[in-house]
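Only one protein chain is missing from this complex, and each of the others stays in its spot.
After this line comes chain A, so read on.
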């Protein structure tokens, strides 16, 4: 009943190939189909079916049937197994049962005719014939078995091959810093300046640490200028590599690393000396490997390094932690009275300073490891270019800062209020101020620009915090200088150096008739009315008073508030007074040293010296009271360093140390935080001596 029409409406229904004989075939086929309908659609159903239906050659028939049926019947697709989860089992499932559409395979409706119709007789006859045929069928020759085969398409094998799927095993060990880094990667990204800044940001903590510990106004400043490499040392053909190499070598971080490396090297070389300086018990580096010793040394070194990196305050505490079982021979058991002595630890010297004369030394007020040394000749004939260097304890072989000066340096001092300022006085009378924090070696201020600069060598400089002057509202620090032109000047350090004269040292007039030598002097030098000032010292308790030592050999006590006349004059020395120093503890006494080979102790109320120390026949260049004891002072003359202890003997120094015969000692400085003495000499060396076994009375009362 299916009809097919093409576009033009023509009936192109394909004619059936098989014209079945309805009478013969229908019942058989109907029965076949009926049974196929009720059987299951599985293969087994097909196979089982022929067995009860037809006799004869069942095999062949079954094949016929199956092939026939299979071509008509759709194969029910394989059921895809559904994955059932736990929940699915409990889930309420709704099942709908519907009747599927009936598929008509073959529809041959039976024809029904009425008994009374014309055809009835014929139909009845035909039905009877059919029944007879069915009865006669088995064994009848008229029925022949015939086989049919459908065309099976030729099977073709087709192969498909895909590319080999490469498998890779990859493992990652995630560390906590990895997580941290990837989390923070967006913050580090904007550092577009390359590794320098990158390195800086990642090491910001360490640099900060250095900044903090190197004190607020560190003299050991971080190197901030980027130097350019003049030429790549290695011949590299690839420019890119060359650039990278340059980038590395010029990076700030590299400079810093070099800087630290040098310090570490120094520490290794000088470790026992530095330890002695710091008054740690010195440990012998074990060449014998006993583990205990090794660890203690490592601990000690770690402490030293940690200490060097800046935790200065904890030295004393750390000292207590060191294992006392490992001590060196230097600390002998002190039953025997060992005479006090000076032991040289090391000396600050380098190629630059060889041959120069050390004229002055000063400690930094805030950082007790930083030393400023001025190099310049004392004599007029020997004037060369001068040098001022800042040395650090951490590198005794190369100064941290080098300032070249046109003239010999004769005095220098660090400021207290801004500890990075270093004032340098020179042979030609100029005073320059350097900022030691920066790497540049140009001065900040120069008194050359001031109209009232000194005209003679500046022999001493000191920064002073003046207090009690209500006239001036500011308690700022002033720089005081004394020079050979006879002026004691107070400088104001602002944008420019501005100065006011505190005192003009007048020559002592005709009062001084007694000493013939003085007269000689007077007659020789009448060029100026003023006497050359060589040194000064402000009273430790009251900064209104100060002492001035002159080239004539007189010491004057003056007051800041009265600059016309001296309060007192102390006569006694027969040669220029090179240094005066108030005793820091017993503040009525002061000491003076002079070119007349003597050191004199004075009381401020008496015009004649109380004690005179003449132990040598050479010029005494420098003296200094010990910061720890009221009785001890150090004196340096051209051939020896002497330590005097007034509680022990007033006739002889307690320690004398002769140096190299070629070298003349020229300046002395006590170390503030340790028992060491620094002595400068005419070869440009500043030697550090440790005071040993000095029966140190740290008493501060006379």
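The definition used in the following text is that a contact is a pair of C-beta atoms (placed from the backbone, for glycine too) under 8 Å apart; a residue touches a chain by one contact, two chains touch by 3 or more; residues count from 1.
Simple rule for what comes next: contacts and distances are computed from a predicted model.
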{"item": "Omitted chain, identified by the protein name its UniProt record gives, among \"Transcription initiation factor TFIID subunit 6 isoform X1\", \"DLRB2 protein\", \"Leucine-rich repeat, cysteine-containing subtype\" or \"Creatine kinase U-type, mitochondrial\"", "value": "\"DLRB2 protein\""}
{"item": "Sole residue of A:91, A:128, A:244 or A:672 that reaches the chain not shown, by the stated touch rule", "value": "A:244"}
{"item": "Among A:12, A:264 or A:567, the residue in touch with the chain that has been omitted", "value": "A:264"}
{"item": "Sole contact to the chain not displayed, among A:181, A:501 or A:542", "value": "A:181"}
{"item": "For chain A, residues in touch with the removed chain", "value": "175-177, 179-181, 195, 198-199, 202-203, 205-206, 223, 227-230, 233-234, 244-245, 247-251, 253-255, 257-262, 264-266, 268-269, 271, 285, 287, 289, 298, 301, 397-398"}
